[in-house]
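As you look at this complex, bear in mind that one protein chain is not there, while each of the others sits in place.
What follows is chain A.
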Amino acid sequence: MSGHKHTCQGDHDHDDTPEMGLQYSLYNKIDTGNLECLNERVEGSGKDVFKAWEERLNFEKYVESDVDEELLFNIPFTGNVKLKGLIIIGGEMDLHPSKMKLYKNRPHMTFDDTSIAPDQEFDLHPDNNGTLEYATKVVKFSSVTHLTLHFPKNFGGETTKIYYIGLRGEFTEGHRHGVTICTYEARPNVSDHKTDLMENISHEIQ
């Protein structure tokens, strides 16, 4: 499945509207503590590419692949995400990724696991400003708690560079797995509710 360009009617400047900042705000909902990037050259640089829309052109923070040109991102979210679109700003010329595979709700994927069929695949086009948006099949990605992005190929370079990954969609709070065992009582059992309230009545001298 190849991605398609986002066409906008009207004469507004696509990039500068504050709406884009609002729409591409899913980076806030990423569980950055468990965010993992495999084959990154600099440990921890994978987290840096999930930044605010306004920062997308900050080319100082980027991730570069290490041993070969593949990159894998394991992105857990703090709740349920309805993923609608992605924007990828890649490196110059050959270092830009050419293919992107999406896998949903498969935590801790590794490169060997990517041999299975992805939930959606895109052919990427070189984009250095973030104008190209790749729309996902919303039905498939309507309830995503964990997203995996795999970039298997690039345009010929030794390594792959990515400056910015933007995620657009909706967010809902996740289901809290709280107490699942509960007992209902018609009348309270005093021994279950030990409190020292009775002993702590203060006596004031008036």
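Note that contacts are C-beta pairs under 8 Å (C-beta built on N, C-alpha and C of every residue); 3 or more make two chains touch, one makes a residue touch a chain; residues count from 1.
Rule of thumb we're sticking to: contacts and distances are computed from a predicted model.
Missing chain, UniProt protein name, picked from "DNA excision repair protein ERCC-8", "DNA primase", "Glucose-induced degradation protein 8 homolog" or "26S proteasome non-ATPase regulatory subunit 4": "26S proteasome non-ATPase regulatory subunit 4".
The chain omitted from view is touched by exactly one of A:Leu38, A:Ala52 or A:Ala135, namely A:Leu38. Summary of contacts with the chain left out: across A:Val67, A:Ile181 or A:Leu197, the touching residue is A:Val67. One chain of the complex is left out; on chain A, the residues touching it are 34, 38-39, 41, 43, 66-68, 70, 107-108, 110-112.
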